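Entry: subunit A
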Amino acid sequence: MSQSLDAYLLLACGLFAIGTFGFLARRNAIAMLMSVEIMLNAVNLAIVAFGMFIPALAGAGQVIALFVMAVAAAEATVGLAIVIAIYRNRRTPLVDEYASMRE
Partner candidate 1 sequence: MTIQEWLAVAPFMLVMALGMLVIIVDLIWPDRPSRVTGTALVGLLVAGAVTVIAGPIPGIEGQLPATGQSVLDGVYVRDQLTTFLDLLFIVITILTVLFAPDYLAPRGLPVGEFTATLLFAISGAMLLAGGHDLLLLFIGLELLVLPGYLLAGFAKRDGLSTEGAIKYFLLGSFSSAILLFGLAFVFGFTGSTRIDGIAEQLQAVVAGSATWPVGLLMGLALIITGGAFKIAAVPFHYWTPDAYQGSPTPVTGYLSVAPKIAAFALLIRLLVEALGPMRAEWGVLIGVLAAVTMTVGNLSALGQDNIKRMLGYSSIAHTGYIMVGLAVFAVASDPSVQAAGIQGVLFYSVAYAFMNLGAFACVSALQRRPGVTSQIDTFAGLGRRAPLLGVVMTLFLLSLVGIPPTAGFFGKAVIVISAIEGGGWLMILAVLMMLNAAAAAFYYLRVVVVMYMREAPEGARSVTVGTLTQVGLVIAAIGTIAIGLLPAVTSATLDWTMEAARSLFGA
Partner candidate 2 sequence: MIDVSGLPILSLIIFAPLVGAIALAFVPGDNVRLVKQVALATTLVTLVLSLLAAVGFGAAAEYVLPGSEGSSGFRYVETVPWIPFFGILYRVGMDGISLLLVVLTTTLTTISVVYSFGPIKTRVKEYMISFLVLELGMIGVFLALDLFLFYIFWEIVLVPMYLIIGIWGGANRIYATIKFVLYTLVGSLLMLVAILATAFTFQAANGGDWTGAFDLLTLRAAGGFDPTLQLFCFIAFFLAFAIKVPMWPFHTWLPDAHVEAPTAGSVILAGVLLKLGGYGFIRFALPLYPQAAHDLAGIIVVLSLIAIIYGAIVAIVQPDLKKLIAYSSVSHMGFVTLGIFVFQEQALQGAVLQMINHGIITGALFLCVGVIYERTHDRTLARMGGLSKPTPVFAGVFGFFVFASLGLPGLAGFVGEFLVFVGTFAVSPVAAAIAAFVMVFAGVYLLWMFQRIAFGPVSDFLKGLGHHLTDMDRTEVLTLAPLFALTIIFGLYPAAILDLIQQPVTDLLVALGSAPATGLVP
């Protein structure tokens, strides 16, 4: 079981689903950002798994994973900056209170 690609993919899907669920369920901006990180890690897991099981992709998978980590870090930086900015304005990290623009 542990030797099959499908297992890793299922795990990645599960992680991704958890991340998605976290994103949908949490109200705290930081927690949502963390959920997105989980999703990105799920993707990374899948990419690395592909690299492991498909010989042609061995190198590419690992490189891509590294890039994704870098992007995730950049994303977190930008995100935290924005969160801080809005926290200064609104004094709350709860996103469902950021609803002054709506119909």
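Candidate selection criterion: all candidates are chains of the complex that A comes from, given by their letters.
Rule of thumb we're sticking to: a residue touches a chain if its C-beta (ideal position, glycine included) is under 8 Å from a C-beta of that chain, and two chains touch if they have at least 3 such contacts; residues count from 1.
The model shown is predicted, which means the values in this text are computed figures rather than measured ones.
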Single touching candidate for subunit A, where 1 or 2 all sit in one complex: 1
Parts of subunit A lying in touch with candidate 1, wherever the complex brings them together: 9, 16, 19-20, 23, 29, 32-33, 36, 39-40, 42-43, 46-47, 49-50, 54, 56-57, 60, 63-64, 67-68, 71, 74-75, 78-79, 81-83, 85-86, 88-90, 95, 98, 100-103
